[in-house]
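The complex appears here without one of its protein chains, the remainder shown in place.
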Amino acid sequence: MTLTGVPADGPAEIPSLSSGDRAVGPLRRVASELWRRRLARVSGAVLLMMIVIAVLAPLVAPDDPEAQDLGDSLASPSWAHPLATDQLGRDILSRLIFGARLSLGAAAIAVAVATLLGVLPGLVAGYLGGWVEAVVMRITDALMSFPPLILALAITGVLGPGLGNAMTAVGVVFAPRFVRLTRASVIDIREADFVHAARSIGVAERAILGRHVLPNALGPLVVQVTVTAGFAMLAEASLSFLGLGVQPPEASWGSMIGEAARLISRTKLLVIWPGLAITVTVLALGFLGDSLRQALGLEQGSGDDA
Amino acid sequence: MPEPLLEVRDLTVEVRAGGAWRPVVEDLSLDIHRHEILGLVGESGSGKSVTALAVMGLLPEGRVRVARGEARFAGRDLLALPARRLNAVRGAEIAMVFQDPLTSLNPLLRVGSQVAEPLRRHRGLSRRAAAAEATRWLERVGLPEPERLGRCYPFELSGGMRQRVAIATALACGPQLLLADEPTTALDVTVQSEILRLLGELQAEGDLSIVFVSHDLAVVAELCDRVAVMYAGQVVEQAPADDLFARPRSPYAEGLLRAMPRLVKTPDSYWIEGRPPTAVDLARLPGCRFAPRCDHAVPACAEAVPPLVAPADRDGVDRAVRCIRADELRLEGVDR
Partner (left out) sequence: MTPAGGSGTGPVLDVRGLVVSYGAGPAATRRPVVRGVDLAVRSGEVVALVGESGSGKSSTIRGALGLVPVDAGEAWIGDVDLLAASRRERQRLRARVQLVFQDPYSSLDPLMSVADLVAEPLRVHTGLSRPERIERVAGMLERVGIGRDALRRLPADFSGGQRQRIAIARALVVGPQVLVCDEPVSALDVSTQNQVLALIRSTCDRDGVGVLLVAHDLAVVRQVADRVAVMYRGEIVEERSCDELFDAPPPPLHPRAARRRAPDRRSPCPPSVRPRCWSPGSAIPSARAGTTATCGCPTSTTARSGASTRASVELVRWTLPVAVSDERSRPRCRCRCKH
């Protein structure tokens, strides 16, 4: 019996319309969940702004970051130099803007290395189990047992100085976390009914891994990526502070802190700006990761309310 | 008529869905009397579990909230109690048993100490006294070798045994009201009937009332004195169990009765077409919420939500039904 204004129901059923009338894929759902959270919007905007500034640095920065003006060294903030100048008269603001390129780029390198080195072994270890899993996990354990900074230093020592090498080393240091996380996710998923279902349909094992297991394991990984990016920035800062990462005259936020720390007796201001930049970026990454986790958690926990 | 043990009035629980707060339980009113077993029946999504959780103050924070309403128990409004005082009530006066005994028991604690925990907390018993009492309760709920089993961990027990432990834990301090949220749904049919039998015995011999939440009318039939049928967050029918089964007054209750699987082969099996509306769907349903799926609906049904009232010819029986056609429809019941 159909009544006007009331959804009809016959042989073709109308499934529940949870978010609008159009069918939306999982990616869009997560994105819309994310969009609803103010924290995610704010952090996302901040990060986006950072990236845009870094990319457009030559257009945005008021001065050449390497232009020295010794007569103006350690000047107070002014209209010409809103964030003051350093000991060589270079404009801090411009250095900060160009530094964003290095700092963000460094984090990206580290995360890329960590992901590439970590996800595949974790996937294989989690899915195959047995001796493969044992071997992979013992290597992972060995890597994790090194104090992280020492390991990074050691690898950098082998590869040679320079930001790229330093961040590759950091990536290697973070890779074990990705291995573990991927493995744990895969172990969780491989017992799920839909994996058994795929097997009973006759899907080949490799296809099960690629089409069913990996996509479902990505969720926690994406969150880990944002968190790791934050840590990578801090690692870069530490290494550059120690003089192992960025080489002068280039400047990343970390090396700027290093330089400023040596001048702390003469001026306290210089340390603040790069420190603030790092803090804000790492916080934004962390909050974004948190919001992502919530958005994805909802995705997996859907079902009936009562 | 003595005062009810628990009076729920105009309870409204809202959930954050689709960008707004939407009700999953709306203006719900229920009474539970002493020495009574009330069945709360409905499909998934009807709000029955949410109701029980709201009364106990166990709703998850954040996405769910009690918008209004009160739940008066022994003179106090549970929904308005501060956390500390509510904690004193929970376990000692009202207790709850959940659907999945695997997750409702702490996997890291031995079973005996879990039963002893409320005894120590609420009655202040010493460790030894609580352990002894716990053992007595394990025996009371039908577990063999209670001393030995008390030292086991939950994973060592079967599902039915775990649920017995959960019941023992809930009843250890002698509460007057037990909320059972689908306690047998996760169990085998054979074990189900044992648990139901146990609950019936415990209720009969003590001063206990039970609210039994379930989606299975047949299970409710076996145990309950009165039944309240919920649909889409509202009570649509309330009646003594015998009367409900003999002659339901709401089309939804009739549908549920007809849909029950039987031991006798029925020539045409029946099910209710369609699915219950979600919280978001409800925004587009101004009238009776069951109307889209109802065999007896008329255009007037879509205009406004029918009120929950007593039907005209109820023969002195305490019934209520939410259907504008309740008086004219002759609906079929089943023989219990």
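For clarity, chains are labelled A and B in written order, and residue numbers in each chain start from 1.
The definition used in the following text is that a contact is a pair of C-beta atoms (placed from the backbone, for glycine too) under 8 Å apart; a residue touches a chain by one contact, two chains touch by 3 or more.
Source: prediction; values computed, not measured.
Q: Where does the absent chain make contact, in terms of the chains shown?
A: A, B
Q: For the full complex, which residue in B:6, B:149 or B:219 touches the chain that was left out?
A: B:219
Q: So that we can see where the missing chain sits, which residues of subunit B does it touch?
A: Residues touching the hidden chain, for subunit B, are 43-45, 158-159, 188-193, 196-197, 200-201, 203-204, 215-219, 221-225, 241, 245, 255-256, 259-266, 269-272, 275, 334-336.
Q: Footprint of the hidden chain on subunit A, which residues?
A: 11-18, 23, 25-26, 29, 192-194, 196-204, 212, 215-216, 299-300, 302-304
Simple rule for what comes next: only the chains that are shown with their structure count from here on.
Q: Between subunit A and subunit B, tell me the centre distance in angstrom, where each centre is the average of that chain's C-alpha atoms.
A: Averaging C-alpha atoms per chain gives centres 46 Å apart.
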